[in-house]
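The complex is shown incomplete by one protein chain, all other protein chains being positioned as in the whole.
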Amino acid sequence: MESGGLMHTLAFFLLSGITLAAAMGVVFKRNLVQSAFLLSVTFLGVAGLYMTLEAEFMAAVQALVYSGAVAVLVVIGVMLTHREQMSRSNPPNKMLFAGAFAALSVVGVMVWAILATPWKVGKGSVVTAGDIGRRFLTDFAPPFEAVALLLLAALIGAVVLFKGGKAQS
Amino acid sequence: MWVDFSLHHAWLIPLLPALAFAIISFFLLRSPQLASRLAIAAMGSAFLIALGVGWAVVSKGITVEAPFVMKTVWFSMPGLVAGMGVLIDPIAAMMLFVVSLISLLVLIYSTGYMTGDPGYARFFAFMSLFAASMLAMVIATNFLQLFVFWELVGLCSYLLIGWYFHKISAREAGKKAFMTTRIGDFGLLLGILFLQIAFGTLDFGELAVKVPAYVSQNGAALMTCVALLLFAGPVAKSGQFPLHVWLPDAMEGPTPVSALIHAATMVVAGVYLVARAFAIFSVLPGAMTVIAWLGCFTALFAACIALTQREIKRILAFSTISQLGYMMLALGVGSLTASMFHLMTHAFFKALLFLGAGSILHALHDKADIFEMGGLRKSMPATCAMMGIAVLAIAGIPPFAGFFSKDEILVAAAHVSTPLYIGASFTAFLTAFYMARLFLVAFFGEENPHDHPHESGMSMLFPMGVLAVLSIFAGAVPFALGFGDWVRFGPAHHAGIDWGIASASTLIALAGFSLAWLIYGGGAKRSDAIAKQAGVLYSLSLNKFYVDELYQWFNRNIVTGLARVLYWVDLNVVDGIVDGAAQKSGAVGAILRRFQTGQTQQYAAVMLIATVMLALILAFSAGAVAGGGKI
Partner (left out) sequence: MIGLSHYLLVGAVLFGLGLFGLLTKRNLIAVLMSIELMLNSVNINLVAFSRYTATDAAAGQVFSLFIIAVAAAEVAVGLALAYAIYRGRDTVSIDDMNWLKW
């Protein structure tokens, strides 16, 4: 998608609108299941934003991993742990205003920093999946392996935790 | 050959008895015969080496100015180098000879005296250690080494005085000896610390140079204080007034222990320390005056008490205090020779007296009151004869040993101050009187029909015989051979006999004897009448001038009262501060715990707000807009 074009502008606003609206839904909805589905929508919106950034591989991974795996995982988690009325399953706590204040102040600082900073925008470049793959197997091989190990550990850990120890069974 | 060996292996003298102690305590506690033989063999070898050392001193011309020194570094750290070594000069050689000889004789005597005691082997172990500590103290090259063995001597005295630990009085006596001497040791330690700080060395040789130089440069005031602190140790150890109170109670120990304490090991340690540090004391006239007067006073004071005591060993104990006062007096008037000479002769006749007393007690099964003895001369002729020699020696009748040494002291005192001379002479009179009293009452008088005393065995009589011979000749012979040429401080000292003083002191001693004969020659009745007439004076003397009672009163009222006050302070102020601190911490904690809710989301919120604040602070304090165009 051509950067700077009308289509690009439209797509950006549309996608960021969807993303942020869905994210608001995730946060404000009182129904946990709705939140979980809106989370999936948010992920897809982010994937769309990646497309506008000409990072097609990232978009694909985002759609697959987040909207696919993570969202499903979350829904399963909801299903496993929930037992009360679903419409009041996602209530806020007592810190509503304190949390709002903290979040707003963080956002305020970040927005101010973003706007105040004179970004040096270069001509930009497009990255292909092939580039990423090569980098993974050359420069970034050690962290790649580390992440692989991490995923394995997380897998085993998750299984162990779900299964539960003897004391709890 | 033997002389050379002895001199270069002088460290064996304390080591051999110490080894005997170790071997007996580890292996021989169940075989008493072997233990006593080993102890005697070790002490005998030590005595032979000591003899060799003495011969080496004479033949090689080792003098006080040029002692034989072997030194090695014990430990060192910045600002403190502690040496360890052997220092042999005529004084040390004389002490080694006397101490090892007396210890040997007392050990031989103990084989008879302690027969049947359940702790027989242990007794020999302790006695060996006692002698070893004293011998090691004698050859110390510096104050630290001396102090270590000084304390070891104190420990052994505690163990041996409290030997009959099943008796409360013996336990208490052991504690009393230990604690009383500790008071002095505290002063001594302070003095030693000062010397180390001020002069950076504790070596006797170096101090002998540095202290006089310091005094001539900066005046004597400070060093006099230090010397008096140092002197506190000898005051306690050598039973000088007012810390003499432990010595009479030390009689609770077995008699051989008393003999060893009084003659060779414990009490003369104090005198020896002053002699060893004489280079320090002699340049301080103030300290010397204190020593002289304290010695004179102690001599007189203890002699007065000895007049009325009834237990044989107590009389001897006060006589020891009195004689130690003499030695201190001699040191105080600057005559190291006289002091050491008297130390030596006194060691012989006092050991003899104690061994004789032990022989009597052994025969009478520990009945100690001289007025209950009576007529022992028939049943114990040998003991009687030897005690008689000792009495003549201590009273200062020529030509017995005590005459020469006491005469030297009187001459030295007369040179310095007439009051001191008069005090010393009067003490000599009293000494003659109470020793004659002891002798007359115990050996003459009427026989007590209930007792069937018997003469002691050879193991006890032999050491007494040796000591009797020494009590006769140890005065005249060294005097003739020029004792003062060797054992001295400063220029050689050729004391001829001052006939005026000598005849006066002899007459005084005879007067004391006569008075005793008048009062006690005719049985106990006359003495009781005189005691009644003396009234207050008699009870003062009998009760040792109430010094013990004074200390008790002081303890009960002042110390306990002070302790109560301090206890209150501790309870309310010290504990109050601590408790208050704890309470305040608790109160602060009670406030702070509200922040510790356990709610992770609160923590996260606080953390984020803090992060934001940090970011703002950094952004603005950098004086630039965030980001500053650095990207």
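Each chain carries a letter (A and B) given by its place in the written order, and its residues are counted from 1.
To be clear about the criterion, a residue touches a chain if its C-beta (ideal position, glycine included) is under 8 Å from a C-beta of that chain, and two chains touch if they have at least 3 such contacts.
Keep in mind that what you see is a predicted model, and the values were worked out from it rather than measured.
Student: For chain B, which residues touch the unseen chain?
Tutor: The missing chain touches chain B at positions 593, 596-601, 603-605, 608, 631.
Student: Which parts of chain A face the unshown chain closely enough to count as touching?
Tutor: Contact residues on chain A toward the absent chain are 3-4, 8-9, 12, 16, 19-20, 23-24, 26-27, 32, 35-36, 39, 42-43, 46, 49-50, 52-55, 57-58, 61-62, 65-66, 69-70, 73-74, 76-78, 80-82, 89-96, 98-100, 102-104, 106-107, 110-111, 114-115, 119-122, 124-127, 131-132, 135-136, 140, 143, 147, 150-151, 153-155, 157-162, 164, 168.
Here is the rule we go by: only the chains that are shown with their structure count from here on.
Student: So the centre of each chain is just the mean of its C-alpha atoms; given that, what is the distance between chain A and chain B in Å?
Tutor: The computed centroid separation for chain A versus chain B comes out at 91 Å.
Student: Residue numbers of chain A touching chain B in their complex, please.
Tutor: Checking each residue of chain A against chain B gives 93, 95, 98-99, 101-103, 105-106, 109, 112-113, 116-120.
Student: Please name which positions on chain B make contact with chain A in the complex.
Tutor: Chain B reaches chain A through residues 601-602, 605, 608-609, 611-612, 615-616, 619, 625-627, 629, 631.
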